[in-house]
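Take a look at subunit A:
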Amino acid sequence: MSEQFEPNIVAFLCNWCSYAGADLAGTSRVQYPANINVIRVMCSGRVNPLYVMNALQQGADGVLVSGCHPGDCHYMEGNFYARRRLGLLKELLEFAGVDPRRFHMSWVSASEGHKWKEVVEKTVEDARAAGPFDQFRRRQIDW
Partner candidate 1 sequence: MCNANPYLPYTATIEETWFETGGDRPIKTFRVTLDDPAAREGWSHRPGQCAMVGLLGVGESMFCISCSPTEGNFLRFSVMRAGKVTGALHQLEPGDKLTVRGPYGNSFPLGDWRGKKILTVGGGIGQAPLRPVIEYVRANRDDYAGLTMIYGARTSNDLCFKGEFEAMSGCGDLSCHLTIDVAEEGWTRNVGFVPSMLMDLGPSPENTIAVTCGPPIMIRFVLENLKKLGFADEQIYTTLENRMKCGIGKCGRCNAGPLYVCKDGPVFSYAVLKNIPEAFA
Partner candidate 2 sequence: MDLEKLRKTAAEIVSREDVKYLIGWRQGTFGYRAAPCFVEDAAGAAELTFSPLCSANLATYLTLAEKLPVPRGKEPDSRKTALLVKGCDSRAVVQLLVEKGVKREELVIIGCPCPGMVDRALLAEVIPEESAPADLKWSGGGFVLVKNGLETALPRDRVLAEQCRLCRHPNPVVSDILLGEPVQPWEVGPDGGVDEIEAKDVADRWDYWEEQFSRCLRCYACRNACPLCYCKDCILDRLNPTWINRAVNFSENTAYHLARAFHLAGRCIECGACERACPAHIPLGKLNRKLAREVRDQYGFEPGLDANAEPFQAAFKPDDPEEFIL
């Protein structure tokens, strides 16, 4: 197959830092891959692990959760909870056989437009290397 596989990434970005960071990347005309589908949430601590699972079930090849740097959370500590929970989720997904390259978490602040570009590039690159993720998709079986 000569055509390159373009992964479908769902990214949950916190409203206060990462979303603003992505916005800055946009307004600063920083080029980054267009594989990212951004879902804005108020805080990375609001990202229920079920969201990640649901994204994968509905056809995402990779998921990214991004929030404020530790200590910078608009709600003081939301990202600390996110770090603990999603860290465990990452372990669980890996144990269950989901390629670790499919799920990433990052801290991107409102001023880090360039870091956002790097994070996206890494996420997309990883998901591309991991290939299409069809195994977990909702399939309407036994028709």
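How were these candidates chosen? In short, all candidates are chains of the complex that A comes from, given by their letters.
Here is the rule we go by: contacts are C-beta pairs under 8 Å (C-beta built on N, C-alpha and C of every residue); 3 or more make two chains touch, one makes a residue touch a chain; residues count from 1.
This one's a predicted model, so the numbers in the text were calculated from it and none came from an experiment.
Of the candidates 1 or 2, report the single one touching subunit A in this complex.
Result for subunit A: touching candidate is 2.
Under the stated contact criterion, what part of subunit A meets candidate 2 in this complex?
Checking each residue of subunit A against candidate 2 gives 49-50, 53-54, 57, 70, 77, 80-81, 83-85, 87-100, 104-107, 118-119, 122-123, 135-139, 141-142.
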